[in-house]
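Here the complex is missing a single protein chain, while all its other protein chains stay put.
Should a chain be cited, it is by its letter among A, B and C, assigned in written order, with residues numbered from 1 in that chain.
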Amino acid sequence: MNLENKKLELDAFRSTRQDVLKQWPTGRDVDFEEAVSYQKRIPAGKRFNGKLAEAVEKGITLIQPRAGVALPQEHIRLLRYLETEGEADLLPTTIDSYTRHNRYEEAEKGIRESRTEGRSLLNGFPAVNHGVAICREVTESVSLPVQVRHGTPDARLLAEITIAGGFTSYEGGGISYNIPYSKNISLERTLLDWQYVDRLMGLYEEAGVSINREPFGPLTGTLVPPCISHSVAILESLLAAEQGVKNLTVGYGQCGNLLQDVAAIRSLKSLTREYLTRFGYGDVTVTTVFHQWMGGFPQDEAKAFGVISWGAAAATLAGATKVIVKTPHEALGVPTMEANAQGLRATKQVTAMLRDQRLQRTPELIGEMEMIAAETRCILDRTLELGEGDWAKGTVRAFQAGIIDIPFAPSRSNAGKALPARDNTGAIRFLDFGALPFDEDIMAFHRDKIEDRAKKEGRAASFQMVIDDVYAIGKGFLVGRPKQNG
Amino acid sequence: MNLENKKLELDAFRSTRQDVLKQWPTGRDVDFEEAVSYQKRIPAGKRFNGKLAEAVEKGITLIQPRAGVALPQEHIRLLRYLETEGEADLLPTTIDSYTRHNRYEEAEKGIRESRTEGRSLLNGFPAVNHGVAICREVTESVSLPVQVRHGTPDARLLAEITIAGGFTSYEGGGISYNIPYSKNISLERTLLDWQYVDRLMGLYEEAGVSINREPFGPLTGTLVPPCISHSVAILESLLAAEQGVKNLTVGYGQCGNLLQDVAAIRSLKSLTREYLTRFGYGDVTVTTVFHQWMGGFPQDEAKAFGVISWGAAAATLAGATKVIVKTPHEALGVPTMEANAQGLRATKQVTAMLRDQRLQRTPELIGEMEMIAAETRCILDRTLELGEGDWAKGTVRAFQAGIIDIPFAPSRSNAGKALPARDNTGAIRFLDFGALPFDEDIMAFHRDKIEDRAKKEGRAASFQMVIDDVYAIGKGFLVGRPKQNG
Amino acid sequence: MNEKTLILGVIGADVHAVGNRILEYAFRQAGFRVVNLGVMVQQEEYISAALETAADAILVSSLYGHGEMDCRGLRQKCEEAGLEGILMYVGGNLVVGKQEFHEVEMKFRAMGFDRVYPPGTAPDTAIEDLQRDLGVV
Partner (left out) sequence: MNEKTLILGVIGADVHAVGNRILEYAFRQAGFRVVNLGVMVQQEEYISAALETAADAILVSSLYGHGEMDCRGLRQKCEEAGLEGILMYVGGNLVVGKQEFHEVEMKFRAMGFDRVYPPGTAPDTAIEDLQRDLGVV
């Protein structure tokens, strides 16, 4: 492996491609030239980039669900329902977990069993097994743009098939679809594989077909401080841009503290633009996606509606371009299409009601944005240093050194030393910095915040505090206070 | 009728009382001395004043439903359910519409028919017909404080029976339960009748039993600008305080624009305190109640959850002492107890998650508060002038002159000339001032705001705009824009 | 003149005034002559207003849930007063609670209403029906 942040040579790309398309029989139906002309026939209103640009212009926040089932006809029915009954603005196709791990045989088994049992035994749509033609059937049978949402470390074949299949946006990245989504896969490997994916999108772009790319913002979804997800989003943006990607949507998972959430979305956009421009990719379009709370949900549906609606409100007050919507079934299982549409409609009501409102810029908000920016710069600058000027190499070394450290990530490539906890207002701070490269001011800021909370709760800051915070929203709170403080 | 804002003489009160208690046979079971000693045995944790004070101290927002059915055992079951399954902090007993209009015979018929049909044919609990003993059974069978919520212009007998029946808070007022709730009843009449009610609470207070009083804030619930409801709340507070009431909760119905809603709750509290102190009632405790959107709701339950949750968020970010909760059935009919509990749980999730967050004070927020204060002072000062120093007389004359004018009120005592409409951010402004006594600055402010909206929508401001706003939340928006602007 | 006259009002002890005000506005815009009795209207008031103005239809609203009790006998009283076969609509939130609309409709049809409308019916729906039922374009 010879990882560097450089646009892949066409020859190398082509030779890899031959192998990729052989990973599963459906690969042979991919024909790039034909796919380009197919993509060009997709009307503008059904393309991600167009729809996102329109939202930016109108100043509105679009809503998008997650959804995917094993069988094509059921999947089409599901998407149509979310379009008409859910009033979705953008559609997804969520890929099942076997496909995510390239276990196509198991996915095949899942498809078969789903057929016999008459219900989906897969937690998503196995797009690779279904192949290009069926993907086209899916994207053609709805009137909204459709995105591939997954969590696949090696997503090359999936990309080839789905983009040829008419999807106009592709989620993921070499970091964000590795560290939270796998255990043993090396970061070099996934960064290389995602260079392939991004180069593929770059080739489409060069052929006149703009595919939207979306690094996965929420990571583990569990108490991820903004500077961590921002660093990952910006790194993946830089890496994607180098491969020729021109349309990026950077993401962030809701924390629950309004000030921090708004500061996060706004700083995410400006920091991403800043780094892209600074490193020569000023022509890339950047939009934002806000994920409604991605951690553990309350089981009660009414309470889940409360969490969903508050996420919708924060997204809109922040001015995010789109919001990814949870459902009242979140804590229990993959939602029925009805539950999915309910989450969407609750969200639609709130985003539409608040469309003309934004959170005011206050000194506190600006302070929060500056803190996030300072933290993110510490991480990114050190990453570039470690990479000796190469963002890809830097990324690998930064993870090795714990310079980037994602809380609760299962991957062995992740240090797992940094520990987050909420402060007295529910904003997520660091209780343990691990090896994060922060300066003394930043560390003092976090220590004070955590100290204030510890004082208020009359206990020392410890892992128990982290656990309490992990459970808190599921139990109806934001900050996991000890009982007596209830 | 000789209305003046003066504490009722005990003799006069007592002689009126004899008549009041004769209005319906159950009146004879009221014995003030016995009721006082009964009330004194109610534990502190089950009293409104205590629970509200605790909320102020903890800085949390309590949640309270509306609920009432015809038959005692069903009503008890309903309240218990809202306590346990709804996680309510405070309980209500909503009174049916026949009782509200003192039509006890019809209420009796409603009780009988409800018995035969096995479902409630009344839209509330007919407390007068049921009498003191059954009210006590109700208040004793739950462990939370219970309030009477109604809409009764002449609520004297209802007050006598329910306070003797163990309720510790009483909603309403001579203005707020007349103008939005009746057509032909004179304002003098209801102000006099509510002097009686307030004097009764004053007598309990003097006997050592503190009963919480809550003027009804939302009025018609439909596009009521804050200065109108603030003026009414402050007038009723002054009138109640004169009769010896010491514990007041002033209310406001959500508009939907966060800045205006927060400004409204904060200015409501400070203005009420200011006027009470200025006029010699500095010892009265003032808390606030925020009503989730009181106008037309969306029929879809998921969308209704969105409206409910956004109301919960605004209440908490504003720092209201309590929030009155709507249900997912709002647009359709009196909710089942399950739907009622769902509205509560969604609200609980949001108020608890946001308990440590407040909207920051920005120049815009302060500006909004100052505007509300200026408008309210114009109205109140002119009212006092018209009353030649007497708030009660002033109130009557102010309504006659359209100095106070409640949008959409059915009462003939209301001018009905002023027209509200939303501005471009959804804040409620005046499109027509009627005879409201605003100075030129205030009027220019409103005109500009409405003009901005008209410009954005490419149409002239007219009654059509008001209609569009009335329907807007039900249709999923806050501002009722013409279709093409959607 | 071909103008049709409608009697409008919210029945019983019901004070919901907003929809009533909008209906009046919408019916006028649509070219009807509207006699709006406002809220808290008794059965007798509808009838005498209809007699006085030779009205073509009576439109009853009930929002607060007691509609079932308030509306009973209105048709009979109309007949007795000489308003045989006058067109009678009813709409709003007619019963207490969220109920299967079909049943509600049957109940009010049995009381003699020609058309029964579910919660949140738009004025336009009623205007179209009126035009059809009264034979105006």
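As a convention for this text, a contact is a pair of C-beta atoms (placed from the backbone, for glycine too) under 8 Å apart; a residue touches a chain by one contact, two chains touch by 3 or more.
If you're wondering where the values come from, they're calculated on a predicted model, not measured in any experiment.
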Query raised in the report: Which chains here would be touched by the one that got left out?
Result: A
Query raised in the report: Of A:Ser97, A:Gln292, A:Thr321 or A:Thr383, which sits in contact with the chain we cannot see?
Result: A:Ser97
**Report entry** Hidden-chain contact residue, picked from the options A:Pro92, A:Gly110, A:Pro145 or A:Gly251
**Finding:** A:Gly110
Report summary line: Which of A:Thr26, A:Gln147, A:Thr162 or A:Ser182 touches the missing chain? It is A:Ser182
Report summary line: Given A:Leu332, A:Ile366, A:Met443 or A:Ala460, the correct residue touching the omitted chain is A:Leu332
Query raised in the report: On chain A, what residues meet the omitted chain?
Result: 97-98, 100-101, 103, 106, 109-110, 113, 119-123, 151, 180-184, 220, 222, 295-296, 299, 329, 331-336, 339, 408-410, 463, 467, 470, 474
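As a convention for this text, only the chains that are shown with their structure count from here on.
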Report task. Please identify each chain that touches chain B as well as chain C. Result -> none
Report summary line: CA centroids of chain B and chain C: separation to the nearest Å works out as 30
Report summary line: Taking each chain's mean CA coordinate, chain A and chain C are separated, in whole Å, by 54
Query raised in the report: Roughly how many whole angstrom separate the Cα centroids of chain A and chain B?
Result: 45
Query raised in the report: So which bits of chain A are touching at least two other chains?
Result: none
Query - Residues within chain C bordering two or more other chains - result: none
